[in-house]
Structures are given as C-alpha cells and as structure tokens.
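Complex shown without one protein chain; remaining protein chains in place.
Presenting chain A:
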Amino acid sequence: MKLSNTELEFLRTSLTGTPVIRPDSRHAGQLRPIESEIDILPMTYGSARVRAPDGSDCIVGVKAKVVNRHDDLIDVSVDIAGLKDNDALPNSLALVLKQVLDSCPEITNNALIINDKYGFNLSVDCVVLSYSSHPLVILSAAIFQALKSTHLPKQLDSLEMDENMDLTKTKTADEAEIPQFDDDWSQSVPLCPEGWTPPLLFIVSAINNTVVIDPTINEQLVAEASMFFTWKNSKVSAPIETLNTGSTPYLGAFAPELLLEAYSLVENCAPALEQSLLSSE
C-alpha cells in the first residue's frame, strides 16, 4: 500500500525521535519473529521453509551432484513468484547469496571435496512465494536452515576394493577413482561441520540519526539508505554492502558513525537468532 507524504513524514518523525517508535512497537535492534520448518521436501538433500508474519514466505531446497572438481562448486538460484526470470531483484539476490556461500571455506574446501578429481556441486535453490519487505533476511534464514539440514551420502572407503594395487605409488589427479557411496541414507553425513553454522544476513536501515534493524517495507521507504551485514563465524564479516531498496523520497547515504551503531545492532541480535534457529531443529 502506498503511503501519502503526510504518513511518510509521520513515520519518519516517530522513527527519528527519542525513544525510537517503530510502527510494530519493536526496539531499534529487534528482529521480527520468524517461523521455520526443515526437511519438508522429499526430493532434496536438505530443505527448509521460513515464514515471517508480514506474509513473506520462502522455501529452499538443496541438491548435490558429483562433478569433476573445480573452483565453483556452489550454485544459487532465486525464483520470486510474480517477477520475471530476467528481473533484477532475484538475480542480484542470487549473486549476493552465492558470494556469501562461496566465501565459506568450511564447506567449499571441506565437505564438498570428495578427492583430487571429484567434488559435489551444491545447488541451493530458493523459491520466494511472497514477500513484502526485502526478502534477503528470510532467504538467508531459510538457507541457514536448509544447509543445516543437508546431508550428503557417506563415501565408501575405496581401499578394500583394490588391495592388489601398489599403494606406494601416489595417485595423480587423473587416476583418482570414481567415488562410491553408501546407499544407506541413515549413514549420511551432515554438510556443515560440527559446531559451524552457515552465515546469516541482516538488513539495517539508516533514518536521519538512527539505525533500525530488519526494517519493514514502510520503514525502508523513509530510510536514507539500507545496508546488509553478513554474520559468519560469530562476527560481522564481508560482504557488507548497500542495498537498493527502490527510490525513496529521502534517498541519502549511510553516515560512518551510524555504521558502527549498525555493527553493534547486528552483533547484539545475531547470536540470539542463530541460537533460536539451531534449537528449532
């Protein structure tokens, strides 16, 4: 619903005053509640569905495939209902999410590598059924849950099959054999190493001299700029980028001192979200 200039001005005044009053009575550093389910799709290695009370709803499915090993082992696609395939939003979201996942050596250099020659190609496919505020936050939560629930088949030890082979000779990459897997799914191994959690993304909006986390669509309309922060390995890390949230009448920049404040907002609420997502399993 489009807001009038008066309504926008009212919203902006209430958000920039002390104390900050948000339309849904949250604190500046409080996230909206989300609901999630995991392992919902029978045809995937891991899947999750995340819902937010504003009607945002997304489903993520993870599939893996054995391929010749190369550097680019993760594919991310985003499909948003109602938007065309060549629309900028799903494509830019997919790029950002791929960038975030590619910079996780915990999975790209570890769980996805089978041997010198073969690796798993991981496809993370996101379907956004509906959204009102920027879908990046629930997408990242859904990918978090889906990756956490992803299991890969257990690789069988190949040594017993070729006892006659000369073990002293080291194998070159070309000779690496085709991997064999255990067909018992209860023996499958989780993709994420023990104690490691996938990255989460947070959006923070700057409105005059205040910053608010997880802005609603109307809050983004009166904000000067919005940025997203990545939370990885228990700290804020790259990529941190400005986010195009459409043309707003107050368009401006993110002041450096607000950036520090935004940092601390993310640092305050990220561990709690991580914990609650983990405990829901």
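The rule is simple: a contact is a pair of C-beta atoms (placed from the backbone, for glycine too) under 8 Å apart; a residue touches a chain by one contact, two chains touch by 3 or more; residues count from 1.
Here is the rule we use: contacts and distances are computed from a predicted model.
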Undisplayed chain, where the name is taken from the UniProt record, one of "Cleavage and polyadenylation specificity factor subunit 3-II", "Glucosidase 2 subunit beta", "Ribosomal RNA-processing protein 41" or "Signal peptidase subunit 3": "Ribosomal RNA-processing protein 41"
Listed residues A:Val127, A:Leu156 or A:Ile217, member touching the removed chain: A:Val127
Among A:Val62, A:Ile114, A:Leu191 or A:Met227, residue touching the chain not depicted: A:Val62
Candidates A:Asp71, A:Asp85, A:Asp157 or A:Glu194 - the one touching the absent chain: A:Asp85
Touch residues of chain A, complete complex, unshown partner: 41-44, 47, 51, 53-57, 59, 61-63, 65, 77, 79, 81-82, 84-85, 123, 125, 127, 129-130
